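All remarks here apply to the structure that follows.
A protein chain is absent from this complex, but the other protein chains hold their places.
What follows is chain A.
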């Protein structure tokens, strides 16, 4: 891999060697492909790459699997038909992709000015995919929120560059995930330091804890929150803001996560359905079944409640499932055709689970 990337500054092909932070120590990569010493670990570290900006395809469904080459090309074809991206990309679309551990930025850059096209925080990226379509090197970045995603489509001049970008984004995912795991440990220690009752809490994989009894989380608990009365939701929201102001960022994050999920449900479920949801979630998390099939029966009821049209929202339940039932819940989701991977930060403390992929053909 070359050191530094050459890119055209202007239409006269003025060349400037950009400053690049990727003097890669490839030999430091261990067998699982993760660099032991990331190039992005300092706050100021970033890398830049020349790419061509094709466009952004909106309204990508959350469960779409961009590890599937056919799916990606199908979406791009749709984007072309709907004129979200041009049929051919010209030199005017040359852009700089700037990657740091915090976000991806896409910019037009000429001699003196930078124009930001889009900034996507790392934790909002679901997956990055490289597809070689008859010599066209396509980089697709799926990002967004729990309900709807978008697909940022870029073209690279060389496969090496596309693969490099994928690899570097993977490093950034790893950094964000590492920070979250260490934060989990700190949060856990902070919580148990003050705990004297040992009240039951839900442990999910990245440790965003939340107590059904509301003791550790005075802003919310799924069983206590009234899902039917928006006035109660507002009160709870202001309590969680107060928590965050008092410096309990972990608790207010949990509260925010729960609030965000409940907002989605409120938009999709009837009052009776919300009440049933509350009961079923409590049942799952208080469950000590003698017969494991009893827990499966509760999962089935949850699935029936969501129905086919809303089943994509089930993934959002993951952060709120009691640790000891989490694996069973995952299995159940897989059987219903809802697959989750536990690869990145976005899989557990956000909503949909996705992983970074490279799909070069």
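A few points about this structure:
Assume a residue touches a chain if its C-beta (ideal position, glycine included) is under 8 Å from a C-beta of that chain, and two chains touch if they have at least 3 such contacts; residues count from 1.
The rule we apply is simple: contacts and distances are computed from a predicted model.
The protein name that UniProt records for the chain not on display, among "Programmed cell death protein 10-like isoform X2", "Sorting nexin 4", "NADH dehydrogenase [ubiquinone] 1 beta subcomplex subunit 7" or "dolichyl-diphosphooligosaccharide--protein glycotransferase", is "Programmed cell death protein 10-like isoform X2".
Note that of A:60, A:184 or A:295, the residue touching the chain absent from this view is A:184.
Summary of contacts with the chain left out: across A:61, A:115, A:195 or A:304, the touching residue is A:195. The missing chain, though absent from the display, is touched by one residue of A:100, A:150, A:174 or A:285; that residue is A:174. Take chain A: the residues that touch the chain left off the picture are 30-32, 34, 36-37, 41, 174, 177-178, 181-182, 184-186, 188-189, 191-193, 195-198, 201, 203, 205-207, 323.
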